[in-house]
Structures are given as structure tokens and as C-alpha cells.
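The complex appears here minus one protein chain, its other protein chains still in place.
== chain A ==
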């Protein structure tokens, strides 16, 4: 027994010695890297660079040349050898924790309408000192292009989303990440920025280049500074809305050219992990597609000792599998994305697939294949949901076939959805091309609690709102808003901005109406297809909705990504943002061959007027002998023939 123990301790001793050796070796590596002598050596080697120019036919686009670095003198060669003796070894086990971290996640929620909602979230956290204005220039997981934008334009928070289709709240419930149709961009600048408008203009141009979108059409006529609706989502001490800019482009059409640059920002690209599923031909063959990039500063721990940048790339898509699946209610990853999962992104610290099985506790609604023993509960949007979890970092998830193809087979179509507590609608009323009325309906479906809602409306200047006609009614009674912020428009300079805080009574519909008049545009201000109509961006309803279950207020605790986007301040309510439909308004449209017609017409009028005046002025008037009538002339001819003098 004793001998055994001795042997054991000897092994231990050897192991310790080895690890010590390894550690010292590692230190040596670092030392040679930092050594002043090495620093001098290498440039010396470089001076003696002889460079070979190879003859190459000029046909080739690029002339590649070999770089030759030769050793110069014996002592330098020795120095080089010393370098080689401290090689770029395997790093000892104690690798310093990297300053950045990447997580990926996919949530799939079967909807009651038979559609499937899939939401991807990719989060890169980068622990860096951004508030002091330090220039960061060395990137690992964080994409360089976005990092440069943030540091050049002193951005504190940036949220950009591109959405195709409209989220049907009443059929699909509340989305994890709401977004209006078209493009939406809102940015908080740091308080060191002096010319916010100029920076905003430049930023939109740069972003339009990065995302291949028409964000360059954002100018002062569609930019507003909301005073209350868009508060910073990350850590902040500044809420002065001078540094906030918000703009939407409801007309923007989202397609593959926007998806490709978005995918390029992911550290693994589309080569590994969940991003393998992002095939554009499938993603855009859907009822709803929304992709977004959110950058904000967040706390690393609950005391907020260290801060870091958070980049969240999200992509949500709703597949209408009912119509494409020939009436069979059955779906799988392969059917949706025409791919299956084979591995996690090796750079990701966590890579998970969540499937919402709350409505299916005993498997009576649908069957999930392969089954997983991992279950997780999360409080999301005021509700406690149960999820089946597939951890892609575990090899066992993929099974014997080394690929994961999730499959759901529906058994029954029954079941009822929990009605979303807050919901909004909007439409234009009125007839003719002169005046009209915008109606906004806000639904509070809570049976017994009322809650306040912030309504934000940004209307272009060519719809001239009559703010005195603004009425807010709920349950056929006047409902006086407790806060109104209205900024009137200026023609061709800025849009109308209307913000209101309205208390919604329980189980009610609140209607906001305002009348407007359509303005006449200059003929160069019309869009290329003016008869299609002009879009007015969605209204935004932001609200703290009373929660059924207790919300989690600790924002730094490890939670699934989909439940941790909006920070939660109190347990009894949760934050919801709802976007209404965008409006399509017809404006009086002229005939566009008009300018030439006008030129011709005015010239003709001028010419006619001028001609008659000229005639009057220059013609000389004289009394003319009255000419003979036709009968008299004939009579005269006859008289001449007869030789009689004429009459």
C-alpha cells in the first residue's frame, strides 16, 4: 500500500515539475517577444532584404512577387536561432481568458396558425474600454467594419433592422424582437459629439454601404428625435434626446443583398454552427423576414465593474409550412432551411437550439423527434415558457448520424393562443385627394388592469396634420393623454413628431384620430412611381405591460439570449414594443409630361397676345374702296363684252 502511495506521489511530483517547466517555457516565449534586443534584431534583418523580381507576363492582373528575407551577418543569425529556440509552442493550459465571447442560439416556436417562427440570435461580447474615447483597432470576434464605425462616429448605441413583411401580432403573438416593415435605424451618440446631424448623415451613408441598403435616403425630412419612446437599452447615464436620432424607411425592400453583408459579420460566417441554416432562397420564401443588428454597451457583472460592447445579430423568420407542405402539418429543419445541423461554431462558448413546447406538455399536440431530456424554463414576455434544449457543443446531440434534423409532427390542430395584451392597428380614413384622417387603435386585452402606453408617430411633412383635431377616445369617452410632445413639421425640412402617453383602460380599445391635408409636391419631389402612393412609417407603441409571472430583473445573469434583450427594471411588468402597419397614402399626382406642355402653352399664349398687339401697333390703316359684289362684277364683264361702259 505504502509503495503504491509512493509511486503515486512520484508521478505527481513529475507532473508538477513538467507543468512548471511548461510555464517557464511559456514565459520565455513572451520574453523574447518583448525583448528590446529582439526588437532591434528583426528590423536589421529586414534592411538586408533583397527582393526578387520575377519576370511575369503582363496578362495577369496582379504581379505576385516573392518576399525574401535573408540573414545579414553571423551575429544576427545567432539572434534568429535564439528566436527559434523559443518557439511558438503550444500555450500552457493557463491561457488568459479572451476578452471577447460569442454565443449563438436558435429558438423555434410552433405558432397556432400552423406557421413556424424561427429566431436566430448571435451575440458577441467584447470587454473593452469604450467610454474613454480610446481608439480600438485590434479586432478578434467583433467585426472590424462595425467597430470602425462605432469609434469613428462616437456611437453609444446603434440599432438597425431590415424587415420584409408585417408581424401579425393577433395571430402569432408577441415576437422576441419587434421590428417595423422596411428599414429602421436608431442611434444614440456619445455626448462628446458636437455636430450630431452631420455625424448622423455620414453614419447613414456609411451604413448604407455596409448593408447594401438605401439608408442614404435618410435625411432631415424623415429623421426625428423622440423624447421618450426610445431610451438607451444598454448602460447609460445620458438620456438627453439631443443625441438620439430615429428614422424609418418603410418603403425599403429587404433581400439577399442585405443578408450577405449581415452574414459576413458573423465570426464563423456561414461555414459552421447555426448560421449554416441561413440560405437566402429559403429565408426569403417566407411570410415574415426580419434581420437586425444591435450594438450597445452592457455590464459584465451586476455591480457593473467592467463594461463591454454587445453586438447582437438577430434574424427572425416565419415560415408558412401549411401551404407549402400540401396541407400536411409537419416540419423539420431540413424542410425549412434545406440544411441540417452538424456542428457548433467552434468559436462559440454556447450554441443552443430551443424549441417552445409550453403548449405541448404531454405531447398531445405534436411529437418532437429526436426527443431531448434537456428542458429549460424561461420567463419571456411576461409568461413562463418551457423549452426543449439541444446543446450543439455536446457531441451526443448529433447522435450516430452526426447531424441534427429536428422534426415536429402535429397530432391535433386544437389549442388556443394566449391573446397578446397589447396590440395596435392603424389606417387612413377619408375620401378624395385633399383631406383625410389617420386612425390609430390601441388594444388593451388585459381583463382587469390598465397600463400606460407611449405612442410615437412620425408623419412626413406632405401630410399636414391638424393637431387641433387630435382626439383620443376609449370606451366612447374622452381619454386625456398625460403627456403630449408635438413637433410641427417644416416643409421639406422635418416631419411631424407626435408623442403621447395614454392610459389604456382594461379590456378596451383606444382610438387616436387626427385629420390631415395632403400637400402638393414639386414635380421633382415625386418618387419614380408616384401612383403607387407614399408610405408613412409605422407608429410605435412602447409600454410596460403587467406581467403574469415575476420577471427576472438581474440583467447579467446567464439567461437564454431571446429573453434578455430588453432590460427589466421591475418584477411586475415587462417592456413591449409594438409596431403598427405602415400607411400607404395617395397624393395628388400630376401628369409628368406637364413641363413641356406648359412651356408650349405659355409660349403660344404669349405669341398670340404679342402678335395681335404687334399687328395693331404696326399696321397702317387706310380707307379702302368698298369692293364690288360678285353679281356686279359678272354684270360688268357682260357689259364689257357688249361694249357698254361698266356700272
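The rule is simple: a contact is a pair of C-beta atoms (placed from the backbone, for glycine too) under 8 Å apart; a residue touches a chain by one contact, two chains touch by 3 or more; residues count from 1.
We take it that contacts and distances are computed from a predicted model.
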{"item": "Among \"Glutamyl-tRNA(Gln) amidotransferase subunit B, mitochondrial\", \"GPI transamidase component PIG-S\", \"Geranylgeranyl transferase type-2 subunit alpha\" or \"Cardiotrophin-like cytokine factor 1\", UniProt-listed name of the chain not shown", "value": "\"GPI transamidase component PIG-S\""}
{"item": "Touch criterion as defined above, residue of A:347, A:421, A:502 or A:540 at the omitted chain", "value": "A:347"}
{"item": "Identified contact with the non-displayed chain, of A:371, A:400, A:476 or A:617", "value": "A:617"}
{"item": "Interface with the undisplayed chain - residues on chain A", "value": "26, 29, 32-34, 38-56, 58, 60-70, 72, 83, 87-91, 95, 137-141, 143-145, 148-149, 151-152, 206, 209-210, 264, 267-269, 271-272, 346-347, 596, 599-600, 603-604, 606-608, 610-611, 614-615, 617-622"}
